[in-house]
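All protein chains but one are shown in place.
Letters are used for the chains, namely A and B, taken in the order the chains are written, and counting of residues starts over at 1 for each.
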Amino acid sequence: MKHLLSIADLSRDEIGEIMDTAISMHDVQRRQVKKLPTLRGRTIINFFFEDSTRTRSSFEIAGKWMSADTINLTGKGTSVSKGESLRDTVKTVDAMGVDMMIVRHMASGAPAQIAQWTNCSIVNAGDGMHEHPSQALLDAYTLRSKLGDLDGKHIAIVGDLTHSRVLRSNLLCLRALGANVTLVAPPTLMPSGIGSWAATDSFEVSYDLDAVLPHVDAVMMLRVQRERMSGGYFPTAREYAVRYGLTARRLALMPRHAVITHPGPMNRGLEISADAADDAQSLVLDQVSAGVAVRMSILFHLLSGEGSSA
Amino acid sequence: MKHLLSIADLSRDEIGEIMDTAISMHDVQRRQVKKLPTLRGRTIINFFFEDSTRTRSSFEIAGKWMSADTINLTGKGTSVSKGESLRDTVKTVDAMGVDMMIVRHMASGAPAQIAQWTNCSIVNAGDGMHEHPSQALLDAYTLRSKLGDLDGKHIAIVGDLTHSRVLRSNLLCLRALGANVTLVAPPTLMPSGIGSWAATDSFEVSYDLDAVLPHVDAVMMLRVQRERMSGGYFPTAREYAVRYGLTARRLALMPRHAVITHPGPMNRGLEISADAADDAQSLVLDQVSAGVAVRMSILFHLLSGEGSSA
Partner (left out) sequence: MKHLLSIADLSRDEIGEIMDTAISMHDVQRRQVKKLPTLRGRTIINFFFEDSTRTRSSFEIAGKWMSADTINLTGKGTSVSKGESLRDTVKTVDAMGVDMMIVRHMASGAPAQIAQWTNCSIVNAGDGMHEHPSQALLDAYTLRSKLGDLDGKHIAIVGDLTHSRVLRSNLLCLRALGANVTLVAPPTLMPSGIGSWAATDSFEVSYDLDAVLPHVDAVMMLRVQRERMSGGYFPTAREYAVRYGLTARRLALMPRHAVITHPGPMNRGLEISADAADDAQSLVLDQVSAGVAVRMSILFHLLSGEGSSA
């Protein structure tokens, strides 16, 4: 494993290994002195062409706790804004002798393209509407730690599925782990051609959240991008909340043991009510905590293996 | 001591302890190799919702010299700009496992509110027009190192008092240390209700800087926010400088031993003339130097005590 570009590149065993290592990393995170010498003298660039608090900070903390040197670069203020090609920019950063670039980019496929241009390890930290693999791994880790083995568990993924990189990575990851997935969205936010997906990938599709909730072990609420509001995807925010929001009423439809996740940032009152966000079964903050541990595990597997580049 | 939110939370002894520890930290600062292992493996977030050079850098240097991992977050480019609530944002950062957030926020009371939402230590690095406690502690440290014990010393605080968080923290700190404080400002920039303050807190109020200066041990000039210019608080910058600026003529009114402070950034020619700013009795750069030492002391007291959170 040199890169983490897509969940599709990982076998079920590799996903399991990343989650298993994350358990030890989570122990480090609970210590007063959070520091491992593992990546001392290794250099990690956080290369974020889109804004991000949680993903960037989470990777930066993971790197620092493992003693790596971490450097932040953004699209703004870089040579990209002076008309340099992306290829020249990344080859330049690569030539400095860095070991890893953690890349967020608005274009689907940019991290995979960058991996072909450079010698260092590339982690996809979110590319357009394509994938966000570290999010899927931390979600699976969080769910497994509460529900046990995900094989055969019923998980609903609900919300703006058309535009979601989190959906794609989670669907691949949960399916690889044997979970039964049901996608729930308004017809306007269900990916087109989903009929043919369903045939090959064996997941269910529903437009009726109330009907799905009584049978879930977990419900994964996805963020509605505010900019969708004016896109004609649904009439009003209130209408969306009524039809697809996880409200207090819907909470009561779920089995007692079922848990709630959300990748954040949450639109309270839109896709998730305050009751649901703050419910005892909500794992929202567990996900954030697991995020650092899982990312430490990712850095470990990509950079400290025998086959890693120098 | 888990948080530093307001000087009002500190006893005279606690203020003294922070200043005493800062003396040792100041020695470290004068070494060629400025590094203590004290906070290795602890993580400090500089969470600045308002711009700042000196306060943010000063805390960042203090943290790095004590071997902490330091991470900068700003309001821009965070999830706050995506509509996430402040509560969700800080709970997210907290869940990553950080030990301290150093918070600057435009809203008075924001750091105290954040302290109730999180498990980590919170330092108020300036909140609205409320407080800026580390500034008051470094000011007191700087004054004490030049004037000795501040008990019974006469200190004038001059300038835009209505809008100043530096005033509030300094007034509390100097009073706790037994100094006699006189507030000097144009009537439009004197906090309303100051009459009742004076009755209970035993400080003096004056509108005549010339009358006050001959009796001071120290004069603390506060910055006039440029945006006040258009607010009708005083006729013109020149008028303000003539009436309340520390000019060469006024320097001569002060006792020889009396010293000058300013928290910076200075408006030279407005509240302080170049003669005064660069006078041998000006402690402006001593304040900056002390700032790092006092902040190292604050980090030490909040994070390395027995009762600190992990």
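Structure notes:
Going forward, contacts are C-beta pairs under 8 Å (C-beta built on N, C-alpha and C of every residue); 3 or more make two chains touch, one makes a residue touch a chain.
In this text, all values refer to a predicted model and were calculated from it rather than measured experimentally.
Of B:Ser6, B:Ser58, B:Thr182 or B:Ser297, it is B:Ser58 that touches the chain left out of the display.
Note on the undisplayed chain: of the listed residues B:Thr89, B:Asn267 or B:Ser297, the one touching it is B:Asn267. When you scan A:Thr43, A:Ser145 or A:Gln281 for touch with the missing chain, the hit is A:Thr43. Residues of subunit A that touch the chain left out of the display are 40-43, 45, 69, 71, 73, 77-85, 88-89, 91-93, 95-98, 310.
In the full complex, the hidden chain is touched by subunit B at residues 29-35, 51-54, 57-58, 60-61, 64-65, 74, 226, 264-268, 277, 285-286, 288-289, 291-292.
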